[in-house]
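Every protein chain except one is present and positioned as in the full complex.
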Amino acid sequence: MSVLLDIQGLSKSYPGVKANDDVSFQIQEGEIHALLGENGAGKSTLVKMIYGLVRPDSGTMVLNGEKFAPPKPFFARQKGVSMVFQHFSLFEALTVAENITLGMDVAPNRKELSAQIRKVSNEYGLPLDPDRLIGDLSVGERQRVEIIRCLLQDPRLLIMDEPTSVLTPQEVDTLFGTLRKLSENGVAILYISHKLDEIKALCDHATVLRMGKVVDTCIPANETARSMAEMMIGGELEIHAATEFTPGAEALRVEDLNLASKDPFGTSLKNVSFTLRKGEILGIGGVAGNGQDEILAALSGEEKVTPETILLGGKAIGGDGPNARREKGLLSAPEERLGHAAAPMMTLTQNAFLTGRIRKNLAPNGVINHRKTTGFAEEIVKKFDVRTPGVHVAAKALSGGNLQKFVIGREVLQSPEVLVVNQPTWGVDAAAAASIRQALRQLAVSGAAVIVISQDLDELMEISDTFAVLAEGRLSKPQPSDGLSIEEIGLMMGGDLEVANHVDA
Amino acid sequence: MLMLEQRPQPSKTMLYLTPVMAVLATMLVGGMLFWAMGIDPFRAIYLLFVDPFVDSYNLSQLFVKASPLILIAMGLSIGFRAGVWNIGAEGQFIIGAICGGAVGLALWGSTGWWILPLMALAAALGGALWGLIPAVLKIKFNANEILVSLMLVYVAGNLLAEMVQGVLRAPDGMGFPESRNLGRNDPTALPDVFPALGIDAGGVVMLILLAMAFFLLQKHALGFQIKLTGDSPRAARFAGVKPGVIIAVCLGISGAAAGLAGMFELTGAAGKLTIDFPLGYGFTAIIVAFLGRLNPVGILLAGVVLAGTYIGGENAQFMLQLPAAAVTVFQGMMLFFLLGFEILINYRVKRMRRAV
Partner (left out) sequence: MDFSSLNAVAMIVLLIGAATPILLAAIGELVVEKSGVLNLGVEGMMIIGAVTGFIAATTTGSPMLGFVGGAIGGAVVSMLFAFLTQYLLSNQVATGLALTMFGLGMAALIGRNYNGIKPPRAERLDVPGLSDFPILGELLFSHDPIIYFSIVLVFAVWWFLNRSRAGLVLRACGENHDAAHSLGYNVQLIRFGAIMFGGACAGLGGAYVSLIRVPQWTEGMTAGVGWIALAIVVFASWKPWRVILGAYMFGGITILQLSLQALGISISGAYLSMTPYVVTIVVLVIMSADRKRASLNAPACLGRSFHASH
């Protein structure tokens, strides 16, 4: 094997951060090379430099013996470097074929392209219909579109940024098959992930990044997940012991909940039923776009449903709006921090008022009590260690992790009976994620019931007492998290509710 | 190369500085335009921006123009804060004048202190209802309020034409398409309060309403909901705000304010309804609202500045032969500059070194 890409001393700084600091490593032709690191370790910046989206401050790259410094993605693609993004660059209202055309620099005519899409997608075991609208595809199928778009340009190096975060375990297997086949055909793959088992199963080499620097390299097959995790984190890994859980009285019951999605590409909820007891944390897993947003909206009160389908402490509340539910003790924190859970341009004080008004009585008779509101905001900042110059700053000025701590803190400090959170640690650094999970845990211990909706299975396994899966708008029957195997969960996520309910039986 | 870099936090300084910069830039570029037209730029700028505030006659006209502008802009700004775009204030202004005028004309011959308040009530109600048409169509049918409210301006204009030729025509007017003169009839004429600045009873009401708007936006939960809706509609829904209520409240308030302004104009400066009654205040008020940063205090200042350009423009017309349209150009330019400078609130200009 010969060297395909040789990276020497790449550095890139942003105001206040050194995203990459003197990064050097090599990728061989046809190898699957892992880039391993925690959130914020600098993986994304590094690949963006390789793909020509970001210009390095210093350092050189050599591709196939030639100096390689793409000023734009176009030049990277010309040299055979393609990339599949974590957040797809797809157009929902356009067809598969149109999407693929847009990503190609020289596209054949429609008929020819459709034929090519069919051929290549079948060849690699990723069947696709070129005439379907992206909006009608599942997340896994959308990723195929991205991959096929790259493959049609005969890449020498394919960069994949966290490709499995949106896939079911079965889809992951299919993807790995495709990647191995590509590797056999001589295409090198730069595989970015923090999922150690995957890297161990798939990759030939791994380069580990921590705080922008290369801290280690290894051959994953010769390592354990634990040893790689320690390279990534730079210390000994602590394993959480599962906490004891003694269920209390019924806190929330959902019976036969149906909700038609208003989004033309959304997922409608179908006959969702479950019971939640005091002190319980219910983890709801599943691939994004299977009704997560809708179930949060139905529980938060943003979407009203038939009153009797949601019972809080035995009382029908499905017809209540968000504030009426808050008054009764049902609080929530949606996935999108900026623009849903918090208003971007408003100050932290105003954002504290946003949901705290009712339970904290911040506006008696409609007149806002500024002193009390500021006090509440300051309490959140203090108790939840939100790093901010003050409560007068706009929400959008905070980092993702800090804003998330603020949002979760805002709800927890209102002492809810039931708290529903969607993706509580998405895009949050490890320390903040740990403190958020800790806060949710404590809330449950204090007697509240908690629902955690997440796509991070590890997180759900760590935090939840009971577990259910949302697939195509249906929820499997919740069952104790202890003793569930990853295969069972995988089948549940793929929509096989029969398996899910069978496990229960 | 110059690059824009996002500020972590919107700049308060720029928030207040940009309207001033916009006015200064308008003076500069507008002066160049006048110079190109063969008009002495210094004299023209003086007439438009200084003379209205120093000459005692001009001062006595200041709030005659500023009051309706400020009143309408105050209403509009509440909607703009929520992202509800009422641009049909001109129509609501006309309907307010028609409704208020109709009440005054129906009571022709009666006397009593209650006549003017009753007319004002009718005007506010009429304006509010006219404003609620786009609100209802938006809430029920998702129809774009910008286009509907604007179309209703033309409908209101035609309605006015019909009224002054029909039921509201002065019986002793020799067939001219105009109403009786309400401004020369004691019970329906708006009393002066502070003539040196041109503040009449309408001006006083305007100031009171402006103070109420300030309270609403700064202190009241409804004001918070309005601002929240404008910043992030989804977060507003999450906070329990009903979007329909906000749309109706915003269009209702702005319609009522514009309607009231129309009735004050009718019983004050104009006196009677004619086809030429609307002067475009409903559109200029949009500029006032933006120039005042959608903030009641800012709107007060901006209204005074824009009123000055009207008064100065009229003077410049016969002193310098400045075309009437030049003032409109001036006002449009001011809004352009303001919108352009606004980027400095959220971004700063940074000199970028070309990467190697």
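Worth a mention:
Letters are used for the chains, namely A and B, taken in the order the chains are written, and counting of residues starts over at 1 for each.
One rule holds in what follows: a contact is a pair of C-beta atoms (placed from the backbone, for glycine too) under 8 Å apart; a residue touches a chain by one contact, two chains touch by 3 or more.
All of these numbers come straight from a predicted model, not from anything done at the bench.
The chain not shown here is touched by just one of B:P41, B:P187, B:P243 or B:P323, and that residue is B:P323. Screening B:L107, B:L121, B:M151 or B:L222 against the full complex identifies B:M151 as the residue touching the chain left out. Listed for subunit B, the residues touching the missing chain in the whole complex are 4, 6, 85, 87, 137, 141-144, 146-148, 150-152, 154-155, 158-159, 161-162, 165-166, 283, 286-287, 290, 323-333, 335-336, 339-340, 342-343, 347.
Annotation for subunit A: contacts to the undisplayed chain at residues 48, 53-54, 72-74, 85, 88-94, 98, 101-103, 107, 262, 264.
In this text, only the chains that are shown with their structure count from here on.
Taking each chain's centre as the average of its CA atoms, subunit A and subunit B sit 47 Å apart. Of all residues in subunit B, those touching subunit A in their complex are 8-10, 219-222, 224, 227-228, 231-232, 234-240, 242, 355-356. Within the complex formed with subunit B, the residues of subunit A that make contact are 55-58, 300-302, 321-324, 326, 334, 336, 339-346, 350, 353-355, 357, 363, 366-368, 393-394, 397.
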